[in-house]
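With one protein chain withheld, the remaining protein chains of the complex are depicted in position.
Let's look at chain A:
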Amino acid sequence: MAKSFPEEVLEHVFSFITSDSDRNAVSLVCKSWYEIERWCRKRVFVGNCYAVSPRILTRRFPEVRSVEIKGKPHFADFNLVPEGWGGCVYPWISAMAGAYPWLEEIRLKRMVVSDEALELISTSFCNFKVLVLSSCEGFSTDGLASIAANCRKLRELDLRESEVDDLSGHWLSHFPDTWTSLVSLNIACLGSEVSFSALERLVARSPNLRTLRLNRAVSLEKLHNLLCRAPQLVEFGTGAYSSELRPDVFSNLAGAFSGCKQLKGLSGFWDLVPAYLPAIYLTCSGLTSLNLSYATIQSPDLVKLVSQCRNLQRLWVLDYIEDIGLDALAASCKDLQELRVFPSDPYVVDPNVSLTERGLVAVSEGCPKLQSVLYFCRQMSNAALVAIARNRPNLVCFRLCIIEPRAPDYLTLEPLDAGFGAIVEHCKELRRLSLSGLLTDRVFEYIGTRGRKLEMLSIAFAGDSDLGLHHVLSGCESLRKLEIRDCPFGDKALLANAAKLETMRSLWMSSCSVSFGACKLLGQKLPRLNVEVIDERGSPYSRPESCLVEKLYIYRTVAGPRIDMPPFVWTIDEDAALR
């Protein structure tokens, strides 16, 4: 069978295919397509750094220009993964340094990045352009200094919410004066002060700067200096937004903001002083994204601000906005797509603000494009959830956190099964769901049968028995990531649905009822899964098999068991029986 097109033509056609899943599909058509595709794939996404090895990656795809890798499981964000678990990026950098001299972009999430890794990046890739470190840790400002000093073509340096060992702000001065290609800089997570004059000069010589997110240490009075030098900014994050009320500072700031005609997104606003809010009023009509989740201002000020942002698509805010504020939001912001409401005082038992389920219902009614919700509150009812589901069948991501574990419907004292059941029933495009409140096995029956497009499910303090887990694992055709904590799910459901685990990226279970014996079985029978037992009490082999494991992380892999495990992690493999 002759090839229908010469390779070059096919390559050209494939260059229009950018989505990973489409590319994967193309590579499965036939051997020649596999070969052609692998030679021209430029962008690779590795969802779990242990699912595949650097060697396998570089061997299959020799011409990669952009890599995205994720490390620790999501629950690491909430301190459930012990320190030192893994996710070290150095082996990847080292492999790619040899294989991809033309690498341009590295995006990492929840990985451990050392200063050595940063230095290796800065010296290995002459065309290096984009470094995004999201929720990473393990590096200091020294590592940043090497990036600044060596990456002559750097365009994007984004440190979103990473934990940086902040030795000094001096690293910023390592950017050479000849370097003018900066497009995006996000240093919001850094604690110490960077040299403001260096920052000013940097901004002044970067005509392509679109995104600038400052850290808290940059004071309000100086903001206008930066804004005046970068009127082309699209996304801006302030530093601490507080100062004594001085008319000259205010007018400078207001003038600077009004000069930024392209501004679409604002963030920062630590220690926000309401008196300075009007300085941004002129930008409000153009804003599509507003992150006020560090601004401890009250509902009236929030309402005044939000009512002017008619084109708002994304709002992150503290629960100070209250139901009243959400009513105003629903009335004013008809383009709203994403809402996140964070708790201002999550560890206090009684509500400190008047934010209830009513606010969310109001937004679901008033905002027809609402797709993504993250909502922390202290009370919820089935009726409200049903209303939300009926109002917004176009929800794609619904994460509800009722602060008290196992809180029932506050009106009827029933479990919230019916409410969440309505969500999965009506929202047929739902891809991500986080549950909370009092839930029995029944809700999992609904989710299993109706959550056909559900890809990620987070469960905490829910369910009655293995039946709940069984419903999820035997249903949910699209499930990729399942994370569970403090639920009475155990061996039966896991073992009965073992094959399902190979169709998913990963499963996390902590403080559940899975015995070590079941883990051993899974590990022995399913070699393409890594079954990792995390137990800080000591080796699970020293206890009876029926003892429960503390934490369990199961993921599919073609790289075999990992070799960099800390002492509190055990991988079960075929040899487990021999130990």
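Here is the rule we go by: contacts are C-beta pairs under 8 Å (C-beta built on N, C-alpha and C of every residue); 3 or more make two chains touch, one makes a residue touch a chain; residues count from 1.
Convention: contacts and distances are computed from a predicted model.
Chemist: UniProt protein name for the omitted subunit, picking from "Large ribosomal subunit protein uL2m", "Auxin-responsive protein", "Ciliary neurotrophic factor" or "Transmembrane channel-like protein"?
Modeler: This omitted chain is identified in its UniProt record as "Auxin-responsive protein".
Chemist: Touching the left-out chain: which of A:R41, A:K500 or A:R556?
Modeler: In the complete complex, the chain left out is touched by residue A:K500.
Chemist: Consider the whole complex, including the chain that is not shown, and state which of A:P54, A:G490 or A:P561 touches that chain.
Modeler: Missing-chain contact among the listed residues: A:G490.
Chemist: Who touches the missing chain here, A:A407, A:I484 or A:I554?
Modeler: Going through A:A407, A:I484 or A:I554 one by one, A:A407 is the residue touching the chain not shown.
Chemist: Extract the touching residues of chain A with respect to the undisplayed chain.
Modeler: Per the touch rule, chain A residues meeting the hidden chain are 75, 77-80, 135, 161, 163, 189, 270-271, 274, 293-294, 296-298, 300, 320, 342-350, 352-353, 376, 401, 403-410, 412-415, 434, 438, 440-441, 458, 460-461, 463-467, 470, 474, 485-486, 488, 490-492, 495-500, 511, 513, 515, 517-518, 521, 525, 536-538, 544, 546-548, 550.
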